[in-house]
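Only a single protein chain was left out; the remaining protein chains are all shown in position.
Labels run A and B following the written order; every chain starts at residue 1.
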Amino acid sequence: MNTDLLIFFISGGVAIVATILVITQYNMIHALLYLIVSFLALAVVFYVLGAPFAAALEVIVYAGAIVVLIIFVIMMLNLKKDAEEQERSWLTPGVWVGPGILCAILMIEILFVMLTGGFEGNATQAVGAPEVGRSLYGPYLIAVELSGLLLMAGTVGAYHLGRQRRKVIHRFLEMTDE
Amino acid sequence: MSTIEYLWLVPFLPLLGALLLIVVGRSMSKAAIAWIGAGSVVLSALVVIVIGIGFLSSPGVYEISVWQWFVVGNLNPSIELHLDALSLIFIFVITFVGFLIHVYSVEFMREDSGYARFFACLNLFVCSMLLLVLAGNLVLLYLGWEGVGLCSYLLIGFWYEDPKNGYAARKAFIITRVGDTAMLIGLFLLFSTFSTLDIETILSAAPTEWEQGSSIATLAALLLLGGAVGKSAQLPLQNWLPDAMAGPTPVSALIHAATMVTAGVYLIARMYVVFELSPVAMTTVGVVGAVTLLIAGFSAITQTDLKRVLAYSTISQIGYMFLALGVGAWSAAIFHFFTHAFFKALLFLCAGVIIEALHHEHDIFRMGGLRKQLPFVFVAFFAGAASLAALPLVTSGFYSKDMILWYAWAGEKGNGLLYAAGLVGALVTALYTARLVIVTFFGSARTPVSKKPGWHMTLPLGVLAVLSITTGFLEVPHNFWHGQLISGFLSDVLPATTIQPGSEAYEWLLQLVAVMATLVGVFIGYYIYMATPGLHEIVKMKMAPLHGLMQAGWGFDALYDLLFVRPVTWMARANRGDIIDGIYTGIAWVTMAANRAFAMTQNGVMRWYVLGIVVGALLIITLGIFV
Partner (left out) sequence: MNAIPIEYGLILAGILFMLGMVSVLIRRNIIFMLISVEIMLNAAGLAFIVAGSKWTQADGQIMFIFILTMAAAEVSVGLALILQIYHQLKTLDTDAANRMRG
């Protein structure tokens, strides 16, 4: 038992526990905080798996940017206490049964494939940021440009969708224009 | 020849009158309408007289082509008028009786709001009827045939506010349509054989094209007979005529007594060659006539409505004409048509006066005693009735009916049964005529007279009364003296009837028998209705079932209702939801149901969509792993 494996188990365990807490929380902010914990734990997992660049991005982008974005939106929505109550009322034990069974089946299948599909071997060597960068701006250049386009589209889409249009209430079109 | 060139004026003048009245009749004064309506027919009658004089000076067959109508393949009918002795007699009767009835209508319809409509229809009728009898080809004849049917429909339903009148009009139209369809098929048959519908060509080609007694000739003749029985209200299509009395009385007089209903007689006489080729068809014509004249005559005895008595009497008299046609006595049929047109029109016009005078009272048993109150009408009516009953020697009906009876017995195609039917018919005719006259004009007055007819009405009565008596002398029996004007006149067109050898000796005897039948009939009528008061009620009680049957026209209406109307209405009701349509509705329903079922998956609840994606992914992965 080497240290890397130990760290892997600990951080993996933290990630799983944090994720379970995310999906069982009634309070949205609490759930998001657990989500950050889960992401940070995963960043450690990435690191021990020999992907330091990905680990850094996980922390910066996921934990730093995306979750913060969601928190901002939740703040904008200005949710009250009753949102939590409502969440509690929706999340009855009964709703777990069906999804649980489905996911259990899927899990079993994935485990079956993994354990019989010849996935073995160890992660031996780290792949550093320079290699990733060379690869990114070499063979994957087109894909990088497409990603840029996707982000552009996301920006435009978010702006367009998020814009609060001024309500123009015409006395005849009241029903259609909202 | 020169005057005959103007033959086209004869149908054209009434057509012009009709068009004028249709277009601008609403805005005209009643006087102007009367002048146009009656005037066009009067002018037409004058033209006919001029043409008739020209024709008599040089008899023959004239063809006047007005213009080419249309050309479709072999079929190229033209508007072609054909004048010979037969059509001359018809156009004379149509225009002359038509003119008298138009004059009568001027006063009769004065109070009516549909004055212009009435005269427009009546003029259009005269035009159609003239086209029918003048047509040189069967297409034009069919145009006229349908034209008179249309006018008949319009005029029966003239007082359309009452649904009963509309019903009677539809009944007349639909029943005659049955016959018209048969006739149309007959025309197709003729066209497929001769490649033309020109009457002269068909008549000259038929004997060479078809063998005597061949089945196709029989079929053609029977199909034409179908059209004739429809239009002329003969068995089995006779039951529309009594209901047709719903129209105004001048209409009944002109269309449903004098002219249109005799179109069938005209058709058979015109196409006589085709009928002579088929003994079966001839016999059928005779039997139809004989049976019709009997059942209609018996029905007439029991009717209480003045106009219905006359309607049944008309059916019966046309039955005589068919009987004559059936035994090949062509000129006798035309002669009877000629006399019948006058006396029946007269009777109807008198009936109109009576009904008007008694506040639209139709029931003869509520009349009575009119002899003193309407003496002129009584005289006129009596003249017509005498002619109808065929009182011997002085009336026209006697001569024409006697001629038919004589040929029914002695003609080559005649036989004893047809003669017997005619004889019984004569007795019955005399009986119901006597009843009509006695009940209406004698006894005590039951309804007061409120209105006396003016000269517009009495003049036609007078003229027709004179004609009813005198026209008989145009053709008197061989054994009286040689005065056979009608059959001589028609000899160019219609063949003379051959007599069974050795029967001339019986002619006196037969005439005597016919006279006896008439007198017995009149006496029975007198005995029941006049000599012993109350006897007719007793007779009616004793024979109640038979009386009811006869009053209902032998139940033909009920029979047809049961045979045709009920099944059709039943089918219509059964098919109310449209069974065939149900198939398509079913397809649509299945599609809609499928649509609803699939729409349920698109319920807008996002969790269901996620679930769908998960289940689908699970399915695909499972398949990928284990299969």
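Side notes on the structure shown:
By definition in this document, a residue touches a chain if its C-beta (ideal position, glycine included) is under 8 Å from a C-beta of that chain, and two chains touch if they have at least 3 such contacts.
Just so it is clear, the model here is predicted, and its values are computed rather than measured.
When the full complex is examined, the chain removed from view is found to touch A, B. Think of the hidden chain as still there; on subunit B it touches residues 598-607, 610-611, 614. Considering the complete assembly, subunit A touches the hidden chain via residues 2-5, 8-9, 12, 15-16, 19-20, 22-23, 28, 31-32, 35, 38-39, 42, 45-46, 48-51, 53-54, 57-58, 61-62, 65-66, 69-70, 73-74, 76-77, 83, 86-87, 90-91, 95-96, 98-100, 102-103, 106-107, 110-111, 114-115, 119-127, 131-132, 134-136, 140, 143, 147, 150-151, 153-155, 157-162, 164, 178.
Basically, only the chains that are shown with their structure count from here on.
Those residues of subunit B that touch subunit A in the complex are listed here as 611, 614-615, 617-618, 621-622, 625.
Subunit A meets subunit B in the complex at residues 98-99, 102, 105-106, 109, 112-113.
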